[in-house]
Every structure is written in structure tokens, then in C-alpha cells.
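Missing here: one protein chain of the complex. Every other protein chain is in place.
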Amino acid sequence: MDADTGLPSQSQNGQYLLLRHRDTPSIGELEVYRRLGGFEAWQKVITSMQPGQVTDVVKTSGLRGRGGAGFPTGMKWAFIDNKNWPHYVVANADESEPGTFKDREIMEGNPFQFLEGVAICAYAIQANAAYVYLRGEFWQLAAWLDRKIAEMEAAGLLGEKLFGTDYSLHIYTHLGAGAYICGEETAMLESIEGKLGQPRLRPPFPPSYGLFGKPTVVNNVETLTNVPLIIEHGAEWYRSLGTEKSAGVKIFSLSGCVERPGNYELPLGTTFRELIFTHGGGITGDRQVKAIMAAGASSALIVANEEALDTPMDYESVPRVGAQLGSASVIVIDDSVSIPWLINKTMHFFKHESCGKCTPCREGTFWMMHLTERIVEGSATLEDVELLQDVANQVKGKCLCALGDFSTEAVLTGIERFRPDFELAVAGSAVAN
Amino acid sequence: MAGIIGEILRGLSTTLHMAATKPVTIQYPEVKRPVRPRFKGRHHLMRYDNGMEKCIGCSLCSAACPADAIFVEAAENTDEERYSPGERYARVYEINMLRCIFCGYCEDACPTEAIVLGDNYELSFTDRRSSIYAKEMLLVPVDEGGKPTPQKVEPGIYTRSIPVMQDPKD
Amino acid sequence: MFAEKYSDEIQAILSKYPPEQRRAAVMPLIYLAQREQMYVTKQAMVEIAEILGISSTDVASIVGFYTLYYDKVGSTYRVQVCTDLPCALRGAEQFLEGLCNNLGIRVGETTPDGAVMVEAVMCLAACDKAPMFQVQSGDGLSYHENQTVESAASLVAELRRKAQSKRRDGHGR
Partner (left out) sequence: MKMVNLTIDGKTVTVPEGTLIVNAAKKVGIDIPVFCYHPKMEPVGMCRMCLVEIGRPVIDRTTGQVVREDDGSPKMQFGPKLETACTTPVSEGMVVLGTSEKAKAGRQDIIEFLLTSHPLDCPICDKGGECPLQNLTMEFGPGESRYLYDEKMHLAKHVPLGELIYLDRERCIQCGRCVRFQDQVVDDPVIGFFQRGRSLEIVTYSEPGFDSVFSGNTTDICPVGALTTTDFRFKARPWELRSAASICTQCPVGCNIAFNTRREAVSGGKWVIKRVMPRQNEWVNEIWMCDKGRFGYHYSKSAERLTQPLVRRQGELAPATWEEALSFVAERFQQAGDGLFSIAGGRLSNEDLYNQGKLTDSLGGKKVLYGTMGGGDLTAQSGLVPGSNFSDMGKETAILVVASDLHEEAPIWWLRVKQAAERGAQLIVANPRPTRLDAYATHLVRYPYGSEAGALLAMVNTLSAKRPDLPEAVANLVRSPELKAAAKAFAEAENAVILYGSEGTGLETSTALAQSCQNLLLATGHIGRINNGLVAVWQRVNDQGAWELGWRPVANLPEAMQAARALYVAAADPAGDDPAYLAEGRLGSQEQAFLVVQDLFLTATARLADVVLPVQAWTEREGSYTSGERRVQRFYPVVPELADSYADFSVAGQIGKRLGLDMEIRLAGRTFARLASETPAFTGLSYARLAEVVEQWPIVGRGDLYYGGTTYENSQGIGVQLPLTSAGGLSWPKLVEVGMPKIGLLAVPITRLYDHGSTLLPSSMLHQRIPEPYVVLNDQDAERLKISEGAAIQLIPAEGGSWLGVRAIARLRSDVPERIVLVPRSFGLPVAGPTVVSVRLAERVLA
């Protein structure tokens, strides 16, 4: 707690805003959550705010989507088409990007704050139904959320005529069944509608043509979990966290070759060095950090030099070292790792997860997987590396959705920034250094 | 004057010289002259070692033929009655030798090297109908170790539409 | 059949979606159909199609697209080890190999009693707790994190016992 303002401050000092269960392990109990001020924001918006006001507060707060694209959340809500009814909210809990595991912890530990965020978003766009789309593997989590939703209904926090108004809201969970592509918002909508999880053409975007063809807001779990705080403490408070253009706190999922992998809730703008060495406990064993992937398997490979390590992790700074912050799923790669091996891993993933709808992604990931396989096996030539680069460039910028482009990131930056590794692999050896 | 005599003598010397050399006439048909390596004679339809026909009935020879001499009619193989390793074979294959100009385009067009122009130039017939060479006449005999077509084969062996070719650069 | 046996569950599932969007219930219904035998029978596909007013080919398409649905008889339990990049960086591949050696099978194979299949899968969103795997059965999925070959092997042994008793009770296949 900030002594001057009485508002919650940073998490470093032991106070968490999103991962609040780390401070209060029982916050997943309705009683406990309410005692700590939970659902006050929910009651406040319903009883004292117009939907448009809620959207305005979120807009002013500078909250940006935490799922990867970083689109301003309030703006998305404001885009909703008010000529077409009903509206829907879909919470994206399809967390499937290798290296991302933050939403699961939020929903397991701090479910009510997330659900409250869903509810406030629904009110802001006047939706009467919201769906939480969980990846199929989160089976137990879905059952847990169902119980939490039932508790909220029993407490009169969800259901018909809330807080004596005419507003009603139901939240439902919907389980996916093992398809990374369903994390793409339009594929997710198709999947809820009972179709193949293949992305739709855009435009139209979900705020005008979404679930069941109706205006829909799709937000990531973490994004929505921020919302109750913003309503409770105000947009200005939220803006005061993080950097000027990247407001607020963010959960950084740290994985790979570090001593203490896990989720770290930090203000946007924290450096890679601080995350990896201060919080993550440094590199495992006696190794050096070689590369960093900042947004899971979809990211470009950042050469982990001093400059990169000192780069603040926010939406504006990470591009300066040739990558994107995305979902802030930081995978740390040490110097024992061969980059061709690594991209072969990511290619297997993308080939397996390509939905098959558009040609470049369907055929390109398949081809790139073959090529990386040969390179790793040592049965390739340098020409194959050139070919791999060509194929990746051929895929890039031609696909229907972002998955195809993502699949090329590690390939292109890997070949460009870690060429010696490829030369060695072609020669039959494993790691450069 | 002397010039004329000289010319006569020169001519006579050639005559005398030729009278003493061996004649070029070959006693055809008793003796047959070997053809040049790139000579194009009557066609053969080739087989694989196991006796299967190479022809897949694609009609590309017929399409390539400038004289419209080739007629192909295809049908589908079954494992019970298999003529060629792929899905399709030539049920009817005819070449009208009266129309054929032996240009070899058919050979060029053939994707499976099934039709090959041989070195037989002795094509004669007494009526027009016999000028049409049917598939039975064009097919080469089955090699030792091969079986005649149609063959009955185990299912699941021939699953490609066109048999996998040797490296085309060969 | 399926539709009669689970009529209450089916009604509960249908109530989550707008009445004119029944098709949306196809995924939960397939999970339901998979509950007993860990795969969706053709008969169940036909029944789901009838409940939702779509074609059985539509249902089959969904079963084919998503990896957690099966259209063929398999093992009672599937042990699915994540070997994606972050897990692999923390030894998931060695773990998988060790587990398979311990069980005397290869990756993708089922134990001789047909109870447990061990396979490698894509990211399960537990990258910080590798090596880890999930166990899928008709009843659902459970996560097992920070595993060692020994802890996993003893879990598999327990699953095999459970599968055996399940089969005695007439469940399973």
C-alpha cells in the first residue's frame, strides 16, 4: 500500500494486483474476496455508472490487451456495434502458446477478480451472456470456474435483475479440445459456434460481427482481471503504473533455462535483466544466456547481449531489439541450445497447430518442418538453410491469420542472428560457441 | 582435240576403276542393312520386367501426333485385372501406320517411356484395315520372369497413379 | 442410447447456448459421448447430429479437427507429456524417454494391457513446472507437474490398476 495515497502500489513489495492469491491464498473463496473489497466495482458500475462511462474509464486507463496484440481495450469496447443486438463477451482463456501459463494461475488462484472483470466488460457493452473459452486441457479449471460462477449466482452477483436493476448477466464456460488456433479470436468464435476452429476473414471484426454473428468483445483473461482494479481505483491510478505508453502491471511468464521459472507480476517497463536475474534467479547451471524469446514460440529470437538485457519490457521498447512483447512469455535460452534444434521444435508446434485453412501456412509449416528436421539431423546443406529462409519469407505476410506469420519469426531471426549455429548443424555438429 | 581425248580417257579410267571395285548394292531382302542409331521405325509398346504394361492410357501420344494416327481409349485397372502399375491403362491402343509419319513426337510425349519407335521399317499390307496396328501387335513380348497382362495382384501394392519414375535426368 | 442415457446432461449443456444456436453444444456433447469409451462412436455422432439438427459429417469434422477427441478405440488412459520448447529446455524429452523405458514401450504406444498410452503432445501451459504431463480419460483431464520418472511410473501403475477394475465393472471398452 502506498503510504501517501492509500492506493495499492507495486507487487515487488509483496502486494499483488492480479496474482492476489499469492498474498491471500484463500482469495478464491467468495467470502474472502468480498471481505477484501471484491465485487464493489461490479456493484458500482451497475448501480451508479452508465455503460459508456465504464468504457471511458477503461479507455482513459490506457489498458492494452494482454493476450499479445496489445490493442487498447477501451477502444475495442467502444467499437461495439450498438445497432445490432444482443452483444456477447468472450473471455479468451485458450492459453496455448508455448511459454505462456499466466491465465491459468489467475483463474486458479484469483477467479473472482477475473469473473468480476468479465462481468464489468459485459455491462459496459450491455451483453447479457459471456462465455469463457478455456482450452480443453483446462478441464479441471473449467469445473472450478463453474463452481465459482454458481457461487456468484447464489450470492446474487450473477443472474437476473442484478442489484435491483433490469440488467441480467450469465457467464458460461466453454471447453476447447486441443487446438492452438482457437486462441485466435475469430477461430475461437467459430469454435464456440460448433464449427471447425478456423479463423474468419477480417473485416468484419468481432465488435461488429462476432459470436453467432453478433457484436462481441473478445478479451484475454489477464486483461479482464485488470478491469475491476481500474474501476475501483480509477484510471489515473492505473496510468501511474508502468510506462507512459504501456500502462499498468503485466504478468511475465518466465520459462526455459532459468533457476526459478514462473509468473512474475511486474510493472510494464521492467528490464529483461531484472526479470531473468533478479526474479528468475539467473541461468541454470554455469551457462550464459544466449537468446530470449519474449512472446513464446511465436517470437523473434533476441540475441541476449547487454543491450538486450537492459531493454525495458514494454510494447514500445522490445521492438527496438527486433522483437515484440506479445503476451510477455519470456523463454530464456542458454548457450547449450542449438538454434536449429529450437526452430525445429517451434516448427513442429506450428505444423501441428496450423488449421489448414490457408495455403501458405498449411503447406509452409509442413515444408519448413521437413527442412528444419533435415538440418537438425545433419543431412542438409547450406542451400537448404537458404531454402528454409526463402520458404519462411514466402509464408510471411500472405496468411489469413497471424499463426502463419508467427511460425516464421523464429526461423527468420534465427537464421539471421544465429547463422553460425546453422553452419555447424549442416556440418553435422550441434552448438556454436 | 587432245583435250577431248584426255577427257575420254579420264572418264574411261573411272569406269574401269568402278568395274574393279565392290558394288554397293545390298541383296535385300536376303541381306538387311543396319539402321542408324536414331532411325525411327515401327512402334513398340514396352513392358516392365514383371510384364506389366508401361502404357497408362493417357492419350498424350495421340494429342502430340501431328498426323492424328494414334487412337487411345483408357480404362481403370483393378487388382483382379491389372494391366499397368497405375490406376489407368490403355484398353484400346491403335496406330494407323498409313497415317504415321514416324516423327517420334509420340515417344517424346510419353510420360512413362511406354511407346518407343523401333528399327523395323518393313511395313506393308494389302488392305487399309491391316494398316491399323492394334495394341496386341504393338506390345513387346513378356520378358523372362514376367507375367502376361492382365495380372491378378495382391491389393495394396499398386497404389500410385503413375509408377514412380527413375530420375528423369537419366 | 447415448441421447437417452445422458438426457439430463444434454439438457444442461444445451441450456448454455441460445436456442437457435444449438450447434454450439457440439463440443461439450462430444466430450459427453467420449466419457465411457474414450472415443466417439459413429452411432454417437449420428445421435449428436440429430440432437443439434446438423449432419453427422459435421460432427465428425469437429471430432477430426480437435486433438482431444478420438474416433477410434484407444487406451483407457492417455498420458500426454508436453515436450514443447519450454518443457524440452527443462528436460521433458529425457523424462519422456525415461518413462517409456521404464514402462517398456515406445512413445505413442500403449501398455500391453491396453490401459495406458504414453504420447508426446504440444504445449500444455505449464512451462514452469516441467517435466509435466496430463492424463486424459473419459472422465476428464488432470495435470501432473514437476514430475520425475519414478513419480510418473508409480502413477501409471495406479492407472493400470484402475483401468483393470474399470474393465471388470464393464466400463472401458
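Labels for the chains are A, B and C, by order of writing; each one numbers its residues from 1.
In this text, a residue touches a chain if its C-beta (ideal position, glycine included) is under 8 Å from a C-beta of that chain, and two chains touch if they have at least 3 such contacts.
What you see is a predicted model; the values in this text were computed from it and never measured.
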{"item": "Of A:129, A:196 or A:251, the one touching the omitted chain in the full complex", "value": "A:196"}
{"item": "Hidden partner chain, touching residue among C:13, C:54, C:117 or C:156", "value": "C:54"}
{"item": "Residue in contact with the excluded chain [from C:18, C:64, C:91 or C:112]", "value": "C:64"}
{"item": "Candidates B:48, B:71 or B:102 - the one touching the absent chain", "value": "B:71"}
{"item": "Option from A:355, A:375, A:411 or A:425 whose C-beta touches the chain left out", "value": "A:355"}
{"item": "Interface with the unshown chain - residue positions in subunit B", "value": "56-60, 62-63, 71, 73-76, 86-88, 91-92, 94, 111-112, 159-162"}
{"item": "Absent-chain interface as seen on subunit C, which is shown", "value": "42, 45, 54-61, 64-65"}
{"item": "Those residues of subunit A which, in the complete complex, touch the missing chain", "value": "179, 181, 196, 201, 351-360, 362-367, 370, 387, 390, 394, 397-400"}
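In this section, only the chains that are shown with their structure count from here on.
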{"item": "Centre distance in Å when subunit A and subunit C are each reduced to the mean of their C-alpha atoms", "value": "25"}
{"item": "Mean-CA-position distance for subunit B and subunit A (Å)", "value": "69"}
{"item": "Subunit B-subunit C separation of Cα centroids, rounded to whole Å", "value": "62"}
{"item": "Subunit A-touching residues of subunit C, taken from the complex the two chains share", "value": "16-18, 21, 23-28, 30-31, 52, 54, 61-62, 65-69, 84-86, 88-90, 122-130, 134, 140-143"}
{"item": "Subunit A - residues contacting subunit C, complex", "value": "95-101, 103-104, 129, 135-140, 143, 172, 174-180, 191-197, 212, 253-257, 261-263, 297, 329, 331, 333, 337, 342, 345-346, 349, 352-353, 355"}
